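Handing you this structure, nothing more for now.
The complex appears here minus one protein chain, its other protein chains still in place.
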Amino acid sequence: MTASSRFGERAAVALQDAHLQEALTIATTKFIGLRKDSFAGFPQGEGLRDQARAIKEATLQKLDHYLEQLADNVERLGGHVHWATTGDEARETILRLCRDRGVKMAVKSKSMATEEIELNEALERAGVTPIETDLGEYIIQLAHEKPSHIIAPAIHKTMGQVADLFSRELKERFAADPEVLTAAARKELRQKFLQADMGITGANFAVADTGTVVLVTNEGNGRMVTSLPRIHVAVMGIEKVIPSMTDLMVFLAILARSATGQKLSVYTTLVRGPRRSAEVDGPEEFHLILLDNGRSRQIAGALREALYCLRCGACLNVCPVYRQIGGHAYGETYPGPIGILLTAMLKGDRAVKDLAHASSLCGACQEVCPVGIDIPRMLIELRHRLDRERIAPLGERLMFGIFGRVLASPALFRLGAALGRLAQRPLVRDGRLRSLPLLFGRWTRSRDLPPLASRPFSKRWKDLA
Amino acid sequence: MKNQVRASLLVTCLVDLFYPEIGVAIVKLLRRLGVAVDFPPGQTCCGLPLFNSGYHDEAARVARRMIPIFSGSEHVVVPSGSCAWMIRKEYPGLVGGDPAVGSQARTLAERTHELSQFLVKVLGVTRLETDFRGRVTYHDSCHLLRGLGESQSPRTLLGGAPGVELVELPGADECCGFGGSFSVRLPEVSTSILDKKIANIEKTGAGCVVACDAGCLMQMSGGLGRKGSPVRALHLAQILAGSDLS
Partner (left out) sequence: MATRGEFLERIRREVRRAPGLFPASAAERPPRPGEAAAAARRQMAERWPEALERFRQEFERVNGVFHRVAGLDEVAGVIRDIAREKGARELVAWAPGELGLDLRPSLEPQGFSIAVAPTDARDDARQRHREAAARAPIGVTGADFALAETGTLILISGAGRPRSTSLLPETHVAVFDRERLLETLEQVGVMLEALHADAERSMSGGVISFITGPSRTADIELTLTRGVHGPKEVHAIFVGTR
């Protein structure tokens, strides 16, 4: 197997972090319960999940058609559409807009797509101040950290840590009380909403038939960011398009339930281009940036199903690995089970050399996924490609090659077992193996191992016949 | 007069090499129920460890060796949810196109059953007498639960055994952390997942945790043993066969 990898190190560090462990347990357990209760009281839920999955698949089968329809309708409503093949192009488009329109400050509503293209760093370098307004994102922005969960970015921070952070950055003493801290964020960010030149969001969905971009939020910052500044920019992965308003209702019926157990999030905002001329509020300009960044390659690829993802985070909450190590240990924009697939999609197989194995393949993710993405199957496929593309370490490939030969031959299998029984003799204590060398030491460091039985079943059969 | 049920035991590599007593318990159990059990020779492994790590050519080679061994079997009984899953769900795709074993693979898939499913769904058994006494708790192994959709049969069998007090395990459906090679690729993560499982087991006050997968048993007994815990990890077959291992 591989020598200690950076992922392995990060995971080990996470396991030692008692605060993180406690935060993860509380948060994931809570999310699991909320989701379960929500679907328990919702018998139509299973049928809607099947329907949602079918809509995603049907959309992919005509993705070019729906994107074209979406663009036509956005333009008909007075919006502008930009076609970004790469993250670079998306960033460049936004920076150019900022330059041309004299944008000094941009308020942002939570968007994983903008994290993916590392927009904030680019804005800062260009002299534009990006302000995250989602409370969790605001917290991690102040802390100069990355989000650790797809929908609850600051899940890894305790209340005390947040209070200290606010006190330090906002230069005022705040108690470790969520009401106090939320009120502080509300007051601080209210000014930013009113002063910002540009609002930047992602998009949960975009309805092709009507040119509507849909944002699902709870705090109100999504509404603020799309109503108050004079320019609204939405960055959207191409896989978010759906055919019609009727389809939208199917997704709305299950998205919030999957994410937080709510029937609907507090705010579902259907953006229909810039404001109409007689409106008081609303941006003068609306820009939709359609982002490819490796997604289209998966339409005919092994990770096609990952394009169904609604970014609800349910798979993170049930993943035994995520629950132990948290999001940062993955070291990528998107953590958790779906994160491994998205990382491979965006950055290629080599980027998941270690992450592809950060799973016990238990299948809990697929079970809760509202669109039924078969994550374990794709993880196995990724592992297969790592072998085929020779990205997996040579030592490991050789070892599995030998292992494969032994398992395919009854004679070698018996011989291997016999050699093992011989080799283990000096190491057996009280009927167990407590300390083994090499690879096996990775097991015995923390667990006992039963010894190979002196008479395997195949030898005992004749006594039973 | 009913025809006797004939079943072949696919013992699995872990049971063959590490837990032969589980194989013995299954044979005793099935014979007690009037099943004629045979053990086709030449068995090695179903290939799952290779498959899950992405070594599909190697896994296919192993599958091609294993499949013909059971060509004469009416029923194939497997003490492991994960091996039963491999054969039922993955073998057809893995070697289905192979001219030599392709159609045999599909036949084998249909005839293969994990033990608890064989007892309850094929034999229709729900109540078994066993001399095992005590409080037990049941861990759902992932492939049996999610891969094969089975959570009820083992509980029916345990619940139907008088003298066995079955208490529900909190987080029974949560992974034990084994995951095959995962347990040695990421040993600390695997162990921390295991610690949670053991904490839940201890909460039940059971003297024994039961599972239908040798991998889970190896992981759980490994952790319990290292802790010095008196709690044992046993296979369903061992509970149901009891001390009848003469």
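Note that the chains take the letters A and B in the order they are written out, and that residue 1 is the start of every chain.
To be clear about the criterion, a residue touches a chain if its C-beta (ideal position, glycine included) is under 8 Å from a C-beta of that chain, and two chains touch if they have at least 3 such contacts.
Predicted, not measured: the structure shown is a model, and the values here were computed from it.
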Of the chains you can see, which ones touch the chain that is left out? A
Can you say which of A:87, A:130 or A:274 touches the chain missing from this structure? A:274
Of A:190, A:350 or A:455, the residue in touch with the unshown chain: A:190
Looking at the whole complex, which of A:60, A:94 or A:329 touches the chain that is not displayed? A:60
Touching residues (missing chain, whole complex) on chain A: 23, 26-27, 30-31, 51, 53-55, 57-64, 67-68, 71, 77, 81-85, 89, 92-93, 133-136, 139, 152-155, 157-159, 162, 178-179, 181-183, 185-186, 189-190, 193-194, 209-210, 212, 218-221, 223-224, 226-228, 238, 242-250, 252-253, 260, 262-283, 290, 292, 296-297, 299-300, 304-305
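Quick note on the criterion: only the chains that are shown with their structure count from here on.
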What whole-Å value do you get for the distance between chain A and chain B if each is reduced to the mean of its CA atoms? 33
Touching residues of chain A toward chain B in the complex: what are they? 1-2, 8, 11-12, 15, 320-321, 324-325, 356-364, 366-367, 380-387, 392, 400-401, 403-410, 413, 417, 420, 432, 434, 439-440, 442-443, 445-453, 455-458, 460-461, 464-465
Per the contact definition, I'd like the list of chain B residues that touch chain A in the complex. 11, 13, 15-21, 23-24, 27, 39, 41-45, 47, 49-59, 61-62, 64-65, 142-143, 145-147, 173-175, 177-194, 218-219, 221-223, 225-226
